[in-house]
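All protein chains but one are shown in place.
Moving on, here comes chain A:
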Amino acid sequence: MFSKRKTKKSTMARKLITVSDMTSIPSEQYRTIRANIKFSQPNRDVRTILVTSSIAGEGKSTNAANIGVVFAQEGKNVLIVDADMRKPTLHHTFYLDNISGLSSVLSRQSTLQEVIQETFVEGVDIISSGAIPPNPTELLASETMTSFLAEVKDLYDIIILDAPPLLFLSDAQILSNKCDGTLLIVNTGVVGKAAVIKSKSILTVSKANILGVILNNYKIKGSTYEYYYGKE
């Protein structure tokens, strides 16, 4: 029943599962994540959330987009920022272009209002990465970035930042310090324990508020989930 429907889905649908199939298992899992984010820090107002991972290809952008969507589905005003200025992909997910974006704001070439793009998902706006700058780390570390975050906080309830991987690049580390909370994506069965430990220590050093880990590509054992949610 499931596989039949999935095969007809486009690239977008697979990535934005929370839009294309709200009753699917992953959609339900994203709603759980949404609830856990809120409950994990009852004493803190977590509004800027950084999504990062140890290495590339663990599903940061996909998770950032879907988490943004589930918050929007709850009625929140959501902004997703592509803070990965080295390999931006967020605009692809939402079928938008990447002419100007975060890098334009940080280099003071554009204003915030100019770079915000509305998406086809209600309640979700995005800021793409913008042109790839030669000095992404410096831009993210700048005071402009801090004031940018303060500015968007006035406009949106939840701001999700899609960051580069933690290991080998300091971008995510810098950003994690500026954000209220950090989510670490772990690609199950691919990333080793040592890499995750290293990522954790990197985040600890930058005094990041680690909200928790999201295990991506998680293999569910047994059919409990399908029994509860699989039927429509």
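As a convention for this text, contacts are C-beta pairs under 8 Å (C-beta built on N, C-alpha and C of every residue); 3 or more make two chains touch, one makes a residue touch a chain; residues count from 1.
Assume contacts and distances are computed from a predicted model.
Enquirer: Which name from "Wzz/FepE/Etk N-terminal domain-containing protein", "Diguanylate phosphodiesterase", "Cytochrome bc1 complex cytochrome b subunit" or "Tryptophan synthase beta chain" does UniProt give the chain that's left off?
Expert: For the chain not displayed, UniProt's protein name is "Wzz/FepE/Etk N-terminal domain-containing protein".
Enquirer: With the full complex in mind, choose from A:121, A:191 or A:208 the residue touching the hidden chain.
Expert: A:191
Enquirer: Please give every residue of chain A in contact with the chain that is not shown.
Expert: On the side of chain A, residues 2-3, 6-7, 14-15, 17, 24-26, 29-30, 32-33, 36-37, 40, 53, 56-63, 66, 84, 87, 89, 92, 162, 164-165, 183-184, 186, 188-194, 196-197, 200, 210-220, 225 touch the unshown chain.
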